[in-house]
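Remarks on the structure that follows.
Only one protein chain is missing; all other protein chains are in place.
Per-chain numbering from 1; labels A, B and C assigned in written order.
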Amino acid sequence: MTSSLIVYLIAIPLFSSAILLLAGRKANKWGHLLGTLASASSFGVGAYLFTQMLAQPVEERAMTQKLFTWINVGSFNVDASLLLDQLSICFVLLITGVGTLIHIYSISYMSHDLDRRRFFAYLNLFIAAMLLLVLGDSYLNLYVGWEGVGLASYLLIGFWNQKPTYATAAKKAFVMNRVGDLGLSLAIMIAFASMGTVSFAGIEEAAPKTSTTTLTAIGIMLLIAAAGKSAQFPLQAWLGDAMAGPTPVSALIHAATMVTAGVYLITRSNFIFDAAPTAQLLVVIVGAITLLFGAVIGTAKDDIKKALAASTMSQIGYMTLAAGLGPVGYAFAIMHLLTHGFFKAGMFLGAGSVMHGMNDEVNMRKYGALRKFMPITFITFGLGYLAIIGVPPFAGFYSKDMIIETALNAGGIKGILLGSAALFGAGLTAFYMTRVMILTFTGTKRWDDDAHPHESPILMWLPMAILAIGSVVSGFLFTRGDALVHWLEPVVAAHEHGEHSELLPPIVVSGIALTIVLIGISIAVMMYVRRPVENVAPENVSALTKIVRQDLLQDAANEAIFMRPGQALTKTLIAVDEKVIDGAVHGVGAMAIGSGAGLRKTQTGYVRSYSALILVGAAAIVLGIWVITQ
Amino acid sequence: MNSANYLYLSALLFTIGAVGVVIRRNAIVVFMCIELMLNAANLSFVTFSRMNGNLEGQVVAFFTMVVAACEVVVGLAIIVTIYRSRRSASVDDANLLKR
Amino acid sequence: MTINWISLTALLPLIGAVLLATLPKGAELRAKQFAFGATLVTAASAIAMAVQFQRDNTDLQFVEVRSWIPSFGINYAVGIDGIALVLILMSVILAPIVILAGWNEAQGGRWSVKTFYILILVLETMMIGVFSATDVFLFYVIFEAMLVPVYFLIGGYGTGERSAAAVKFLLYSLFGGLLMLASIIALYVMSGDQGGHTFDLAKLAKLEMSSTTQNFLFLGFFIAFAIKAPLWPFHTWLPDAAQSATSGTSVLLLGVLDKVGTFGMIRYCLTLFPEASKTFTPVIIVLAVISIIYGAILAIGQKDLKRLIAFTSISHFGFITMGIFAMTSQSQSGATLYMFNHGFSTAALFIVGGWMIARRGSSTISEFGGLQRVTPVMAWCFFLAGMSSLALPGLSSFVSEFLVLVGTYTRYPVAAIIATVGIILAALYILIPVQRALHGPTTPGNENLPDLNLREKIAIAPVLAAIIALGFYPAPLLNVINPAAIHVNSQLGFTDPVPTVEGK
Partner (left out) sequence: MVFNSPTLSYSLLAPILIILGGALIGVLIEAFVGKARRPIVQLSVALASLVLALIQVIRIRELSSTTAAMGSVVIDGPGLLFQGAILIIAIISIFLIADQDNFTSSAAALPGSDEERQATQSGTVLTEIYPLTLFAVAGMLLFPVSSDLITLFVALEVLSLPLYLMAGLSRHRRLASQEAALKYFLLGAFSSAFFLFGAAYLYGYAGTVSFAGIHAAVVGGTGNDVILLLGIAFVSIGLLFKVGAVPFHAWSPDVYQGAPTPITGFMAAATKVAAFGAMLRIFYTVLAEAQWQWRPFFMVIAIITMIFGSLVAISQRDVKRMLAYSSIAHAGFLLTGVIALNKAGFEASIYYLFAYGVATVGAFGIVTLVRDSSGEVSDLNRWAGLGKRSPWVASAFAFFLLAFAGIPLTSGFIGKFAIFSAAYESGATAVVIVGVLSSAIAAFFYIRVIVLMFFTDATEDGTSVVIPSILTRLTIFISLAVTVALGVFPAPLLDFIKPLAIFIR
């Protein structure tokens, strides 16, 4: 049975990770090799399973592997069971494929780090968790992977946690992800309470019989989850800081795979969102806001990784937008997700390569003219650049164009708004990515004195090259005969073409998009080629620029709304606990002591007062008797 | 004469004795007040004896007298010792033990 | 010949304590080894008992009844169901781990090392007894008597304001216990009116009483358990006690003894006063939710590592209590599983935290810094324990926490939703100390701390292994707990809310 192989996808990197973590320093010599091998083996298994799937007729391609009964209490019955279908295999190949490339890259990139072994352990752990996320056949299984990748992300962002800001960044990512997890938890609870099951299949079956209100609630909760994991508005703030992690991590986790898990979740939950229009509307709104939000932030970033991170946020906004459009959009969301996986991972690795050559400098204002010193990096990065801004025939063109088109066709004012947002976003993307290219690779040298830029070794550029090829050809391949759309049809339900009237013919849309992209590029060229670039960010800029530089005040807002009131609440409650609650406890004690000390004074030591007491007692009793007998 | 009046007298004597215990300072006087209370009780016994028409109350009175005599022995011993130690028979001076 | 497994298991540590007392004064090492051996033998005995446990049988098993004080109808009566079995297993497994982990923690005490282990062993006997008693009087006796060894363990071997903390703990618990005593007396008297004085739990459960009476008696029991558990607002003794106690004592205190409170709620409150339990459920659910959030927020603000862990426990006990009183299969099973898991994750936190504190000589979080570079293994253990405490999926505590939440949601959705906020706060209260203590640059005073030695690794390994293994495969425990938990609910006449749509 081929399905019995599914578990090995996860088990291999998981065991490798465990071995690396437990073996400790002993594994320093071979740790990276084992890690890479594990990832590659997993990719091998995935590829084999993919070929097996291809060999099957469409309706038999999905396969499940039940491992054991995980939780079984009353009617709450969850198996540890894996589902490999057309959707998850896409992710499996992306995760293990890109993952393996990044492992290879990291061998070299991290070679000077004393803790390289641990780095590979975390990477393997991430691969395993991410695979579990996409392979779980129920929301609860997904949840395990979901938090697993969060953990791996936390560990990797904080890989250099001796630097306090990095440690803080890691914590921030984890906590904000937990906000998303809250949504996922609640979604599962609502689903169980209303449908009695938490498996995808079970809920898919029960969804049509469930009230829209319930489904909307589940949908909104899932959206919160997705927003947390995929850095969508309003839970986007952690992604920029997450760039604290080593660059391969940014490439793998915070560009290609983990951050797209939210899109996976929404796509996987298509049966809920399709039946909950309100939730779906919220998804597109979140997507649209985020794609603009990220793009705007990207325009003002001088840190190359943060610029790319903002771009990632924005691109995932596109995916979310697409996923929110329902059956017409799911396939495009996934397509963009995959192409983005190639080009963004490639660009991150490129950025890593640049940093590698520039003493880990990340400020683009201190780059410049690196084209000549890092030709391979330049070329691979450039191919990724062309892909992301959507120049045909590079991958991004196909996927993004489809999303813009679908958004425009969403109907009515909604379609126009969404389409415009997507188009505007494309222009911004072109602007900030061009800016990155110009600042990094062209123009004059603005290096620090001790910089000696050089091309990276083959272990680093080879993965970049392979990803660059992916950025070039993947879009084309996916759209040949709507290959990906058809492939995914069994999972996300087919959509008929012409269901919506087309607002504009596709070719016109592409034309408009390309025009806007060109405008974006031109502005960037005007601003950064025609004018000299300073190696420190100019201070005399507009207020708007300042706000954009501060990530549109996202951190300030979080601090004002959550952090500071939270800290105040904590302080208050600590005081309350001490003074009021414990105070009451001590008060009772003090009262007993006090009244004891008071009563003690009756013991004067004088016989006469004692006898008086007796007499008074006797008198009281006599009085009592008198009262009774009256 | 109504024998109940003896009871009132007895109660009065008892009260005088009890109040005396409370207000007098000299240990001897206090002790005598207690004796007064005992004798008030005796008076009650005898009165009740008469009212009830049996002798038991009078028997009790004899017992009481014997017991009171014993009490005097013990009491005086204690009071004298205190007096010797403190050169005072005031009960208010004996105030080491309190609170 | 039948072996009375419960009595045997309970007696073993007591015999150990007696033998230990005969050891000569100076033989510290031998005392430790002996105590460790005694707890291991006890654990073996308990496991042997567990193997014979028939898990689908909802009756009490290994029942043993002997007359103790016949004139009051008091029996030495013991017997266990799945819930009790799980808690006993937790106790006997934690005991040797605590001894091994805190190999040197008795040294700073007021009294000899030997005394420390005698107290621990006596306590272990009582722990087994308290979970297996089926005679209310016997339960009460052990419930109260347990305070004494713990009191001496805190006051005699703790740090800082140890005697004040010990007194606070003792008085608080005694106060609760006396309220329970009043209720027990009332039950006893009523049983006399209704067919003869008895303390037999099953018979007392059948007593007829007015709802007012039931409510009052319920409160007597519940407040005692709420203090023990501890539930907001009866919690203020716990942080003080945990801060002052040695980490081993804290493990036994928070990990095991406090479970007597939640266990008591299931075994006594629900069984004896079903109607009152229902009456008070809304109030209790509210208190539980407050505990969850309140404990978590206070944990976030703590500067002392041990206090922090104590407050996390208050939050966790909120979950357990909520699960118990939500009275669905999932929440009830989850609550019991939570008790078990909390025992292990708190044990891990306290044990590793204790090592950190012992090495650094301070329990203030800000005194630590950058331990991950200096002592990677210890840092990892702490991290993993913390992850367990925040109920990371894949670890055992997740299963229980989620069961409680999902089970509660089906009956009290609002409570469950608010409680779920606790998972965000949990991330904060774990990650803040993790960041301060383990991450960042290595601060002065921490440069030369030694990493875990072999003994410590051996001690912590089973705890962490259990946390991970039971996260992936909780079935062995759930299979034991489920029948008992469902039995508890069905006795109360509760069935799970039916989903509006039947899926599958």
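One rule holds in what follows: a contact is a pair of C-beta atoms (placed from the backbone, for glycine too) under 8 Å apart; a residue touches a chain by one contact, two chains touch by 3 or more.
Because the structure is a prediction, the values reported are computed rather than measured.
Considering the entire complex, the omitted chain makes contact with A, B, C. The hidden chain makes contact, of the residues C:L23, C:L40, C:L60 or C:V167, with C:V167. Across C:L40, C:A186, C:V286 or C:I468, the single residue that touches the chain missing here is C:A186.
Between the chain not shown and the residues A:P208, A:P375, A:G511 or A:G605, the one that touches is A:G605. Think of the hidden chain as still there; on chain B it touches residues 7, 10, 14, 17-18, 21, 27, 30-31, 34, 37-38, 40-42, 44-45, 47-49, 51-54, 56-57, 59-60, 63-64, 67, 70-71, 74-75, 77-79, 81-82, 84-86, 91, 94-99.
For chain C, the residues touching the chain absent from view are 67-72, 110-111, 137, 140-145, 147-148, 152, 155-156, 162-163, 166-167, 170-171, 174-175, 178-179, 181-182, 185-186, 188-189, 192. Those residues of chain A that touch the chain absent from the view are 589, 592-593, 595-597, 599-600, 602-603, 605, 607, 609-611, 613-614, 616-618, 621-622, 624-625, 628-629.
Here is the rule we go by: only the chains that are shown with their structure count from here on.
Placing every chain at the mean of its C-alpha atoms, the farthest one from chain A is found to be B. Per-chain CA centroids place chain B at a distance of 65 Å from chain C. The geometric centre of chain A is 37 Å away from that of chain C, both derived from CA atoms.
Mean C-alpha positions place chain A and chain B at a centre distance of 96 Å. Shown for chain B are the residues in touch with two or more other chains, of which there are none. Within chain A, not a single residue touches two or more of the remaining chains. Residue ranges on chain A touching chain B, taken from their complex, read 600-601, 603-608, 611-612, 615, 618. Taken together, the chain C residues at the contact with chain A in this complex read 168, 171-172, 233, 235-237, 294, 297-298, 300-302, 328-330, 333-334, 370, 372-373, 376-377, 380, 387, 392-394, 398-399, 402-403, 405-407, 409-410, 413, 416-417, 420-421, 423-424, 426-428, 431-432, 434-435, 438-442, 472-475, 478, 482, 485-486, 496-504. Those residues of chain A lying in contact with chain C across their complex are 21, 24, 68-76, 80, 140, 143-144, 146-148, 151, 158, 161-164, 167-168, 170-171, 174-175, 178-179, 181-182, 185-186, 188-190, 192-197, 202-203, 205-206, 209-211, 214, 569-571, 573-574, 577, 581-582, 585, 589.
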